[in-house]
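Other chains dropped; remaining ones untouched in position.
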């Protein structure tokens, strides 16, 4: 397909085919001062897509608390950075790869892990732990088994190969995910607090360098980028599925860490969604500079690629760097050692423009500010769903509750057998959760994973990922607040002090008012809980349109909580250790609350009622007490009561070492 | 006493062995890049776990041709001590320094958990700090640990006492369900060459060498080789 | 009756494994190697007399399990020893 075709002025129809509304296309023309050509249109469509611009969700994210004494980098960069003392910091983020994983579970999940790893090490950090939060349809649904098998194998295949331990997470099943599985991947890395690298393209004349895998036509089949002009032949060459190469990512990781030890780098960013487009534009936008790229110098994997394809390809394992002028050779030598494709592909300018050349000829020229700050921000209509009251009503008199012990026993067994509560060992046994010798508390052994700063200094981090999406369906604000509080409770139970969170906000179609209501309520709940617990939001991701034929997934604001532990040897696990030890309950056994409970769902197949009320003051005192007891070495087993309540909590404590317990509840 | 730890593109347990050798046991440890041809006065050469060359084609199939492997072969033939852990074991098999080959785990899934192994031969430089028949707890983390060797080869292994470890249950019994994590022939978990200076094992001793991580049954393997060499 | 099916990655899908093997052969001195692609070969032993029916069943096996039709394509190469002309 010739290049001239790509340089012809486009029409509003082509804008609509790229996912822009006619009004958005008009704004592009206004920003450009003329009709954009195909390359320019493709770039605007990618930068103004929901995924890159957060146009439907941005205004709600502003309410999150994002600063704090330990926060070195809040939202806006590739990952958030939090100080952990002694000149050390941790950086972390969570990303979603929901749609690709539904199409091709193995590669969709694998490339999700690869992407979040790059977001972390691009900040200059060595990744030391990963987690994931997965949602699948009902176990009986035809697709669930294949999706579960493929997603878990993909996460394991990529994570195990690159040598970052997968140390925790959660898996839940519900009919609302039948048509849309959720794959949220979390990674945390460690770095020196005075050596944080950011995605900025500053310094007039500095070289822009491409490193990593060669560029192919991966991911170009996606709706946002296709347009009718492409002939059948090129269309078939465009796989919608990206394939990850964990071996190459390991080389890329080691090369980048070696580059960070030189002082030759000015800025660096991974090529994630919309590949070269988002990385180059965002780096220039952050520095308020401009950039000139020679697209014909890009290392290519396929012949006959065009500027449009090169700018929008989503090939994996690629980074964009800006080095100090004159230090190019040093950078390229390191890439040579690690067998990575590399090329100087342009330079930083001060024009405030993105100039794209093709064999010396200017193929596209765009103003940078409209691409990032100029993206539309939508005030989508919000409306409380008509069915919300109905699902919140729960008439306990209709719920036949077991009265004798055999009835209670049977109920407990059916809850323990429910896929949401049952052991997930089948999943995490496929993940290498021990590599790097950091894992002091392994998956399944504690309410949170504990990872040592092996070799750096004493202490480590406590990590937990949580969200009860049924509660968020019944009351998005309260449910989301519970997700924050429960992840903090899990961190406290192992003896950690909650520091900060990242999140992955998975919701349905924002153009439906009830979905926007769910989203706005959940954001309100998260910011309220984060303020109460003093755990700011330092990074995150929004995934919308998780919906099929008008049926949306449960609102799923997944929370990733990071806590600090001063001495990893003084911690608590989840299992009873020795017969004869006393069992204590912290926080009183309040009046029974069955709203939205796992009991109702597993035994009576009902999802009704409202989640239990939240008392932040009491929550903080209970968590503080548990943490103090664990740190004093007085308590070596601690477990929070969540799905299934106290009976399930006691059962789970007993399973670990095959011990029992005598408990009087009066 | 210097541990030379070979780093292939795709190795990811190199720093774990380095940590145990240097920080836990206080011995010298040095990384050797797979393109180097100089083992720089190594007393023990370690081929660590990982996914050398992405384990493409077969686990360890490409790594065995790295320049350093020629040096490792000469070092081993001179009686030098070489240990291949997990992917390192697969590389030693592909290089012909140890007999047999690895297949996919019979579950077709990667398995990461503690297993129990029985010390079959305490008379090697690697196992002298263990008692004969002792059962120890060591973690595994692999997808291709299903060892195979033809009947003649197996007979030679047994006749020359080259089987170092076998998978057993926690109580030390053979053949119980779940004891053998991958279908390995004869529950074989680790073997040595006839001379005993080269060993390959699928379990990772370096992953359980500190009480802080839940146990230290693995550290005695390193202590054995230190005692044998120093 | 014996049958053979070949499953390969679609032409347009990245094949990291083929790339690694190709480079390894190059470093071993096989300079004539320009490219490598790896695929799976599946040999089945079927209790079935009728070749046409076998072919139809084999296609269904491929669609259901043997091939991941999102990124792979399959060819039924031979049935009962006789090569099968593919549509």
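In this document, chain identifiers A, B and C correspond to the written order of the chains, with residue numbering beginning at 1 in each.
Here is the rule we use: a residue touches a chain if its C-beta (ideal position, glycine included) is under 8 Å from a C-beta of that chain, and two chains touch if they have at least 3 such contacts.
Since we're looking at a predicted model, the values are computed, not measured.
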For the full structure file, work out the chain stoichiometry and give it in label form.
A x1, B x1, C x2
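We adopt the following convention: only the chains that are shown with their structure count from here on.
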Just give me the whole-number Å value for how far the CA centre of subunit A lies from that of subunit C.
36
Two or more partner chains touched - positions in subunit A
245, 247-248
Residues of subunit C touching 2+ other chains?
16, 20
Of subunit B, residues touching subunit C in the complex:
53-54, 56-57, 61-62, 65
Tell me, which parts of subunit C touch subunit A in their complex?
10-16, 20, 68, 70-71
Considering the complex alone, what residue numbers of subunit A touch subunit C?
103-104, 106-107, 216-218, 236-239, 241-243, 245, 247-248, 301, 315
